[in-house]
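One protein chain omitted, others in place.
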Amino acid sequence: MTSGGASTAVSTPRVGRPTWLYQLSKAGKLCVPAMNVNDSVTKQKFDNLYCCRESILDGLKRTTDVMFGGKQVVVCGYGEVGKGCCSALKALGSIVCITEIDPICALQGCMDGFRVVKLNEVIRQMDLVITCTGNKNVVTREQLDRMKNGCIVCNMGHSNTEIDVASLRSPELTWERVRSQVDHVIWPDGKRVVLLAEGRLLNLSCSTVPTFVLSITATTQALALIELFNAPEGRYKQDVYLLPKKMDEYVASLHLSNFDAHLTELSDEQAKYMGLNKNGPFKPNYYRY
Amino acid sequence: MTSGGASTAVSTPRVGRPTWLYQLSKAGKLCVPAMNVNDSVTKQKFDNLYCCRESILDGLKRTTDVMFGGKQVVVCGYGEVGKGCCSALKALGSIVCITEIDPICALQGCMDGFRVVKLNEVIRQMDLVITCTGNKNVVTREQLDRMKNGCIVCNMGHSNTEIDVASLRSPELTWERVRSQVDHVIWPDGKRVVLLAEGRLLNLSCSTVPTFVLSITATTQALALIELFNAPEGRYKQDVYLLPKKMDEYVASLHLSNFDAHLTELSDEQAKYMGLNKNGPFKPNYYRY
Amino acid sequence: MTSGGASTAVSTPRVGRPTWLYQLSKAGKLCVPAMNVNDSVTKQKFDNLYCCRESILDGLKRTTDVMFGGKQVVVCGYGEVGKGCCSALKALGSIVCITEIDPICALQGCMDGFRVVKLNEVIRQMDLVITCTGNKNVVTREQLDRMKNGCIVCNMGHSNTEIDVASLRSPELTWERVRSQVDHVIWPDGKRVVLLAEGRLLNLSCSTVPTFVLSITATTQALALIELFNAPEGRYKQDVYLLPKKMDEYVASLHLSNFDAHLTELSDEQAKYMGLNKNGPFKPNYYRY
Partner (left out) sequence: MTSGGASTAVSTPRVGRPTWLYQLSKAGKLCVPAMNVNDSVTKQKFDNLYCCRESILDGLKRTTDVMFGGKQVVVCGYGEVGKGCCSALKALGSIVCITEIDPICALQGCMDGFRVVKLNEVIRQMDLVITCTGNKNVVTREQLDRMKNGCIVCNMGHSNTEIDVASLRSPELTWERVRSQVDHVIWPDGKRVVLLAEGRLLNLSCSTVPTFVLSITATTQALALIELFNAPEGRYKQDVYLLPKKMDEYVASLHLSNFDAHLTELSDEQAKYMGLNKNGPFKPNYYRY
């Protein structure tokens, strides 16, 4: 195998999901080994969870100056991105509920203190509607019709598919661009819905990405490429791989000094007791963090 | 295969880890298929994270009546149990720092707002020392010697190995049982360390387990046994398996009505777009929640 | 005046409010000077807010072992006690709403992320009903009739007046004592409501008071008595007084070393700029903290 043909599912944050890589692989059409960097823990938990926890606030403030305290918010999707958004908004005094299709994530939402509802049940009362599902048409025209005046709608999830923006480009509705990335869509009765970034990703369009997150994601990608390049013939076939855990741990360790964090080292006796190598990896592959 | 020989790594909360199952399997000595129920998401995230978030408070209050506000706490280990303990104590006004050996968990600790330290750096200042590592001798006699008067020491992790309690059974120290599960260990200079449950699990010894958690864990175990019993010949070999994701999701779905949670259903179009079956499973096996 | 006749509105936590002192004073029947210790900041903010933040959890766990995560809770009254209860329960994953009569407290509730509702709107869905109003008949028999099976009802507020317990002592309802301080009140259709401490104060009946809070309250009371005893003739008339701010500050300063807290001292230049004495008092009398 030549490393020249290797591929990493590098992505600007969360835009390109590796689904297509798995589809290519299943179809037998993947002609090089690929690393699914997107689903490595240093990407999922740090970029998606911790970064979105901040960028949802930043993106909303820069575009709308909305006060979070007391606002009724529905977050569609309680994956890592949704968890980040919910955590931040709850902490700042918003009253947050969520929608979910996955019962496990829904039960996590319950335990974290969020009502799990169907969008239709709450859409009339909401001040803010945020999508983080990775799906399409999560917010439909019918739901947009039922929103109250001044409701803010934005997408933190995936591409520009989550809100059915196309349905809003219709003759009975007027669009008014009030500032960059902010449109008022105006109904015949004067109701205004505030649409951010025309339904594209708020965190990429209306906020900035901290250098810490860029660093952690770029390091992960670089290490994946080095691994593919250096790997002995035969370690990787024409398939999709997750980054070896030891490399995930290495990425994390490179960023600890930034926080003046001091790791504890296992003693020989402790390493033996745990059945671990003192230098890691420290967790089984299925560990969830 | 006969189901009679199947084994589930059922455990009272977190006592029996499935490490030995994997060791048996590696050694070729596992003579039946086994389900690693302990590491299913409904066990790890619910029992370990959410339940310990409550039982750390409950166990400490019932034994010591300590006020959490303003207390300096070190939590050793930032896995699910440590995350639960830290989250609860931080919310109630304790000043919490953590120790970790795994750089990924350590970086999560940073992002969650906890200083990552070595135990020796902080041991003199702490009001509370809590172990959740699954390891042995995490708190040594030397560290016990350096604790301040009145320091409370307890274990939320694993068995009774984490605190070196044996080292405290020595002639120069006096033990005084002040109430059930609470010992004062008294140094020659009069210093007292408050040891809970003689270093055994605080949440099992000194607090109760909510029926919700018992139900979710018992359901997971029952489904695992049913799966092993019903599985067609050949689906499971003499190895250790994780519960199929669809069953994890089923366990969760059975508990949603308890919280009046309303799941959203995928439309046909959405299911197709996501490449999902409308009834799940909704996530790839490596998904971390 | 002789100090022997002086009175301090000392109270076990929140039981005796100083209303009667003000009524006596208004009626000209107060025959000695009195200090309203109950409303000093070291009592209100520390005992009521911070202590109740912990005792609501403790009292509920010791009596019912309820899991807080995901529970629907209504807290009646958003004063200091209500704020403490709401903050703790929200942090542990309960979904909390409040009732209020005072628009300022209600608006604080909004900003803190709690829906402000009338009890009748939500009573059917609640898992937990907590009263902290200082008023009477806040939870009526009609509302008790509408609670769902298993609903827990308790009082953190004042005396035993908040829940109309008398109305439950009626022939069609059966009382079952399930453990000390816990009664199941059983409706003819089998519905059970879990009544704690027969409607008396949960934090006094079913939890303990941390020594820190006892110390801060007792210090305040002792200083008030010393002040009344030592005050020169004429400083205090037959009226109700609040503790001088400098004494409040002194009480607080005596407890700081407990937390290894290091105060900053004003420079001469800074004190002059602020118009303050370097030793306090540091705030005007109307300051709210």
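Descriptive notes on the structure:
Letters A, B and C name the chains as they come in the text, with residue numbers starting at 1 for each one.
Simple rule for what comes next: a contact is a pair of C-beta atoms (placed from the backbone, for glycine too) under 8 Å apart; a residue touches a chain by one contact, two chains touch by 3 or more.
On a predicted model such as this, the values are computed, not experimentally measured, just so you know.
When the full complex is taken into account, the listed residue touching the unshown chain is A:91, out of A:31, A:91, A:166 or A:218. Note that of A:213, A:252 or A:266, the residue touching the chain absent from this view is A:213.
For the chain left out of this panel, the touching residue among A:53, A:136 or A:283 is A:53. Annotation: of C:55, C:108, C:181 or C:205, C:108 touches the absent chain (contact as defined above). Taking the complete complex into account, residues 19, 23, 39, 41-42, 44-46, 50, 80, 99-111, 115-119, 121, 134-138, 161, 242, 248-250, 252-253, 255-256, 259-267, 269-270, 273-275, 280, 282-286, 288-289 of chain C touch the chain not shown.
Mapped onto chain A, contacts with the missing chain fall at residues 50-51, 53-54, 57-58, 61-62, 65-70, 72, 87-88, 91-93, 125, 207-208, 210-213, 258-260. Although one chain is not drawn, its touching partners on chain B can still be listed: residues 69-70, 90, 92-96, 110-115.
We adopt the following convention: only the chains that are shown with their structure count from here on.
Least step count on the touch graph, chain A to chain C: 1.
With centres set at the average Cα position, the gap from chain A to chain C is 42 Å. Among all residues of chain B, those that touch two or more other chains are 50, 259-260.
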